[in-house]
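Here the complex is missing one protein chain, while the rest keep their positions.
Up next is chain A:
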Amino acid sequence: MARKISMKQAINEALDLEMRRDPTVIVLGEDIVGGAGAPGEIDAWGGVLGVTKGLHAKHGNRLMDTPLSESAYIGAAIGAAACGMRPVAELMFLDFMGVCFDQILNQAAKFKYMFGGKAKTPVVIRAMVGAGFRAAAQHSQMLTPLFTHVPGLKVVCPSDAYDAKGLLIQAIRDDDPVIFCEHKALYGSECDVPEESYAIPFAEANVVREGKDVTIVSYGLTVHRALEAAETLAKTGVQAEIIDLRTLSPIDWDTVIESVETTGRLVVVDEANPRCSIAGDVAAHVAQNAFGALKAAPQMVTAPHTPVPFSPVLEDLYIPSADAIVAAANKTTARALAA
């Protein structure tokens, strides 16, 4: 039965269900239980924002707090995965990949290929992504393109609680390494989520709004900005179709292409920086594969080519806004509507 829960609760529930189902699932990370070795309460934190709170009481030492040694424990999760476990490691902020990237880039991503197909590394690395928390340049980045660039990795970024639960369950069951990106500004967002277990297959984009005039492709937080933009556009008679990619690697090209073939117009919204971004990738793919269907040049709405600023007034300018999406959509439709 479905009830309204937050994305944070949905992630917690997915972990709980998978740990109950499969004894090889273990969860490790910094403060994921909280208070290890300290004189106060056990499960003091349940993760820095409380996502794993309460799981220790249910699953005991299958949740392990780690020292602040990202290379060691992310590597240990990868090593354990290569030895038959299904570890879920929490990297806290994806920005911290800088201190442990070798284990992801050169180890987990490469084993299967480099060892001639004889390895499997079913590890999930969960991490917070995205801006909006006034957390500045080292705790706010949308680094998804760095991971989609790497063959051997899968990259997931849900936009709501329903998808977060189903995609995380799929990620844990998946036999390849998965980077699971959780937008911190969505943790509190609620929607209807079934109590039971369900998995959402990868590479199945979600058409969250149907429309005939312009295709808006996005993922994560900016899906909601696109929905706001669609409301505004609708008032001017422009019907936007909004596609939530859900998984960035693998990616559901078919749904994107089919939509563009109907609308003839494309706007890609990406909270990542613009160069070599998901936005650039989608725009290029559509230009190459659906050029004949395009009635206007594809538009990209992204963060600027800057680090994430601290001051709220600047950070608000940094994140792609609904207004910017409306403007980009209007740019693609201007000629047609003016005609």
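The working rule: contacts are C-beta pairs under 8 Å (C-beta built on N, C-alpha and C of every residue); 3 or more make two chains touch, one makes a residue touch a chain; residues count from 1.
What we mean here is this: contacts and distances are computed from a predicted model.
K.L.:
According to UniProt, what is the chain that's been left out of this complex called? Choose from "Pyruvate dehydrogenase E1 component alpha subunit", "RNA polymerase subunit sigma-70", "sn-glycerol-3-phosphate-binding periplasmic protein UgpB" or "FeS assembly protein SufD".
P.N.:
"Pyruvate dehydrogenase E1 component alpha subunit"
K.L.:
Out of A:G40, A:G116 or A:G292, point to the residue that touches the absent chain in the complete complex.
P.N.:
Answering carefully, the residue with contact to the hidden chain is A:G116.
K.L.:
Where the complex has a chain not shown, which of A:A2, A:C83 or A:A284 is the residue touching it?
P.N.:
A:C83
K.L.:
If you put the missing chain back, which residues of chain A would it touch?
P.N.:
These residues of chain A touch the chain that is not shown: 24, 26, 62, 64, 66-67, 69, 71-85, 87, 102-103, 106-107, 110-120, 151-152, 154, 174-176, 250.
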